[in-house]
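For this view, one protein chain was removed and the others were kept in their places.
Which chain is which? They are A, B and C, in the order written, and residues in each are numbered from 1.
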Amino acid sequence: MTEEIGVGMVGHAFMGAVHSHAWRSVHRFFDVPLTPRLAVLGGRDPVRTKDAAAKYGWAAAETDWRALVARDDVGLVDICTPGDTHAEIALAALAAGKHVLCEKPLANTVAEAEAMAAAAEEAATRGVRSMVAFNYRRVPAIALARRMVAEGRIGEIRHVRAVYLQDWLSDPASPMTWRLRKEKAGSGALGDLGAHIVDAAQYVTGDLITGVSATTETFVRSRPDEDGVGVGEVTVDDAAVFLARFSSGALGTFEATRYALGRKNAMRLEVNGTRGSLAFDFEAMNELSVYSADDGSAAGFRRILVTEADHPYVGAWWPPGHLLGYEHTFTHEAADFLTAIGGGVDPAPSFADGLRVQRVLAAVEESAGQQSTWTTIGDVR
Amino acid sequence: MTEEIGVGMVGHAFMGAVHSHAWRSVHRFFDVPLTPRLAVLGGRDPVRTKDAAAKYGWAAAETDWRALVARDDVGLVDICTPGDTHAEIALAALAAGKHVLCEKPLANTVAEAEAMAAAAEEAATRGVRSMVAFNYRRVPAIALARRMVAEGRIGEIRHVRAVYLQDWLSDPASPMTWRLRKEKAGSGALGDLGAHIVDAAQYVTGDLITGVSATTETFVRSRPDEDGVGVGEVTVDDAAVFLARFSSGALGTFEATRYALGRKNAMRLEVNGTRGSLAFDFEAMNELSVYSADDGSAAGFRRILVTEADHPYVGAWWPPGHLLGYEHTFTHEAADFLTAIGGGVDPAPSFADGLRVQRVLAAVEESAGQQSTWTTIGDVR
Amino acid sequence: MTEEIGVGMVGHAFMGAVHSHAWRSVHRFFDVPLTPRLAVLGGRDPVRTKDAAAKYGWAAAETDWRALVARDDVGLVDICTPGDTHAEIALAALAAGKHVLCEKPLANTVAEAEAMAAAAEEAATRGVRSMVAFNYRRVPAIALARRMVAEGRIGEIRHVRAVYLQDWLSDPASPMTWRLRKEKAGSGALGDLGAHIVDAAQYVTGDLITGVSATTETFVRSRPDEDGVGVGEVTVDDAAVFLARFSSGALGTFEATRYALGRKNAMRLEVNGTRGSLAFDFEAMNELSVYSADDGSAAGFRRILVTEADHPYVGAWWPPGHLLGYEHTFTHEAADFLTAIGGGVDPAPSFADGLRVQRVLAAVEESAGQQSTWTTIGDVR
Partner (left out) sequence: MTEEIGVGMVGHAFMGAVHSHAWRSVHRFFDVPLTPRLAVLGGRDPVRTKDAAAKYGWAAAETDWRALVARDDVGLVDICTPGDTHAEIALAALAAGKHVLCEKPLANTVAEAEAMAAAAEEAATRGVRSMVAFNYRRVPAIALARRMVAEGRIGEIRHVRAVYLQDWLSDPASPMTWRLRKEKAGSGALGDLGAHIVDAAQYVTGDLITGVSATTETFVRSRPDEDGVGVGEVTVDDAAVFLARFSSGALGTFEATRYALGRKNAMRLEVNGTRGSLAFDFEAMNELSVYSADDGSAAGFRRILVTEADHPYVGAWWPPGHLLGYEHTFTHEAADFLTAIGGGVDPAPSFADGLRVQRVLAAVEESAGQQSTWTTIGDVR
């Protein structure tokens, strides 16, 4: 049994449930240098937090995140709250010398993200590690896609097309949630879904977005309140579409929406290069389609079932053809973070990477507010 | 046997071959009011034109298109030339009282298209019919998609995503063709491929594009000449991407490219509405995927094999499950045009519809030249 | 223009329509040494035959097939009738020195097929050619599959699984047709559909079936008569399933049915070998899926769009990605037959090949009648 590290996690909704599973399971499958101990769960409501702690296997519960961060038995803080509290929790935890895993998008504003990236850089000099939770990088098929690009199998990249399509707002009678309020969520489909495809596109191509032209839309501007009584105002985008240019010269198209009826979780990425092409759909997340011009008259998109022992992350799991699911990506994320902490290296994606995504999201909003005029993205230091 | 109509066709390359097949075959499958007679084929080179006429079954050959238009045995002129000659041939034919079928895009400029639409409108008052050859409207699956939208099964439309992906320019060593020269082709992927998806998106949704934000790119600016000796300059776009707004408020994303390696003819259209969704891919042109929210917990995209007798155009062909191919769309087009001529009604898509597409293409180029700034599309007439 | 050959065709239903199209079109796309002239169409009803001749482009009509065979302007007899008349027409035509194309299955009994194969062999010594119309060999994807097996890319074959699924009898209220009467059709799904997959499996693998174990079933034993008044007895199988052994040692499973609801024309073939695998579905007839063990960790079934110029038959048609349909297989068949006649060689599949399939079908019926006991197939000379 390796040394333990106490985890304190803030937030116990959807992300809290899946992160809990990762912390409980990671060392059962991966040889990690540190074994996570589920020390304490943080939440605002004392009863619900205590119940969640019991259900998810946490040893204690705290209603004050500052107390959670300060505990001696916490060496790692995992932030699973809405975006409006990421910055203050992360800054406090880093200052306290705790390693920090922060859900995406990194923050609700570029200014917050800049402060977080700066704090993370400073903390790293003290051996304190931080990572932003772009879990889709840990889908084996996505990691394999990146590997194939890096190996040169795709050649010079010409086109990227990325969509993230969901449909849970298609019905105008669906009620309000915090995700539809700008003060909590920062933005709508853009930050929730668009952040994932921006990060995935940059990760797979190994390239950065340098400019965008964008439009956003809120199709349904008021919805029934959560309490079923009143009506709430939707203050975020329902959908965001944008064109992009990568530093390599490649062209990109992006779309994030919650109104694509029938598409439940269609995070799709296609890349076309001079030697090959890649296609991925999260609704079939164990598959990667790859085209290689080298295959000549027998060329066609190969449906690779990414379940072989030599595919990324897969060796820890089952024999070929036995599929992995959504929560495995978080287990992989936990493994990578623990491995970096144990190895004394900075993990990726860093807060600086999260800031880079944030800048792209901000440029999308800026362009959308200026008649879609092309908007360039400033360099991260 | 119904009355005959003499057809004079100008151009005998790819489009000429497939149009010839349609004129030879249409009355063998469809009950058309007029039987086409392949009267005369026009081309510039006398030997090649005569050979093509023999191969494709034309009774005569002409090297002067004006002579072809003037012949007494020609009642219908079919224009299969590059875009730079569409306008003059069409105007002359309409003036001569000949019905005109014109390949897409309608013209190389909005001004030409305006003149053609005006001439067509005037000719219609004399009983002379004209149609632009957007053959994809005659894919049974596309026609079925339109029918489903018109019946209200998709509801109010929120999103359209349309791509037309080919890959024949991926290799920088591929030689020049007339399609890469602006003076012949007008534009590149935009006019060749983009015109199809703009028309198809408007046709299926029954809605018009009101504005765009666009970027275009020429990845490879010089290529080996056709003669294998020199080097030619590519003066058209290799790829065009644009955002669009429809008059209904729906958002659209469009992409036309010849650099999507492995995608041979991927003209894809997806439509998301408040009641259902549609998805089509020309590489599987006999299928339409349809999602209906009414299906409840058994909802999923239905792969409809559009080969049933009650699907558009299909009753004329084979039993269910026996696929149709590319050239069938032209046979359907010929059937529709002959039916309109025989019935004394104006067929669709009209030259005015072609002009509408032309205006969208022009707006794309304008926006691309002005930092992607949103560009509205003026009304036709 | 090449020399003409007069074609006399007997039968003008479904097969007659599609064969007519092939004879009209073949020389427009393929460089064949003989140009078919649609000389005369044979049928029993004088009015309907004459109408069909006009519709399909035949110069004359005959109600007596013996007269048709005897005509001087007929050099090739094409037999598109139900199976009960194949033998007598073919024998007469071969005796009269006419080349013969005969629809599948070759005959209704092994005895008939033996007589036909013997006659064909004798006729060949006089330069008279014969071919059985297993048109699925002319699907480009099937021909490519055979080529890949022949090139050794699949290795030693272990498994074949072949199904031909239709659903037009699923409804017990569907009326009788000649296809449900043993005296006309010989057998039901077995001869109609099973014959195709037996031939295709042997063609693609280059191997022969040596024995079978089988069961057949008639789910609905009486149906409304064609006249809508009485009730007819179904005297053929609705479905046939059988296990098979190939001479290579490979195992096969086969199923032919008209009760697979939702499967319209699912003629599917899968082959697994020691180096690779193949999968084909006629409902997506332009695609071949190929797996190669050589692809290592990037291995997956490749969806080859069989529309490249170097794929079998495709060079005569359109650019990549432009699909072919059902009737193209008959055009290819006509091209192959005319090429063999012109070249003075025997075409494949020969009547002996048709006999071989007939023996397999007979063994299936024999095994099904004997508690599925393994039944071996006698050698064709």
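Simple rule for what comes next: contacts are C-beta pairs under 8 Å (C-beta built on N, C-alpha and C of every residue); 3 or more make two chains touch, one makes a residue touch a chain.
Owing to the predicted nature of the structure, the values given are computational and were not obtained by experimental measurement.
S.K.: Which of A:L41, A:M285 or A:A335 touches the chain that is not shown?
M.R.: In the full complex, the listed residue that touches the missing chain is A:M285.
S.K.: Of the residues C:Y56, C:Y203, C:F242 or C:F351, which one touches the chain left out of the display?
M.R.: Spelled out, the listed residue whose C-beta touches the missing chain is C:F242.
S.K.: If the hidden chain were put back, which of B:L305, B:L324, B:L355 or B:A368 would touch it?
M.R.: Looking across B:L305, B:L324, B:L355 or B:A368, the contact with the absent chain belongs to B:L305.
S.K.: Touching the absent chain: which residues on chain B qualify?
M.R.: Within chain B, the residues touching the omitted chain are 148, 153, 287-290, 292, 295, 297-305, 308, 310-311.
S.K.: Mind pulling the chain A residues that touch the left-out chain?
M.R.: Per the touch rule, chain A residues meeting the hidden chain are 1, 14, 18, 20-21, 24-25, 28, 54-57, 166, 168, 263-266, 282-286, 305, 307, 318-328.
S.K.: On chain C, what residues meet the omitted chain?
M.R.: Interface with the chain not displayed, on the chain C side: 158-159, 161, 163, 165, 167, 170-172, 213-215, 217, 219, 239, 241-243, 245, 249, 251, 253, 255, 257, 259-263, 270, 272-277, 291, 293, 299-301, 367, 371-374.
One rule holds for everything that comes next: only the chains that are shown with their structure count from here on.
S.K.: Measuring from the mean C-alpha position of chain B to the mean C-alpha position of chain C, what distance in angstrom results?
M.R.: One centre to the other, that is 36 Å.
S.K.: What's the distance between the Cα centroids of chain A and chain C, rounded to whole Å?
M.R.: Going by mean C-alpha positions, chain A sits 54 Å from chain C.
S.K.: Per the centroid of Cα atoms for each chain, what is the distance between chain A and chain B, given in Å?
M.R.: Those two chain centres are 42 Å apart.
S.K.: Scan chain B for residues touching two or more other chains and write them down.
M.R.: 263
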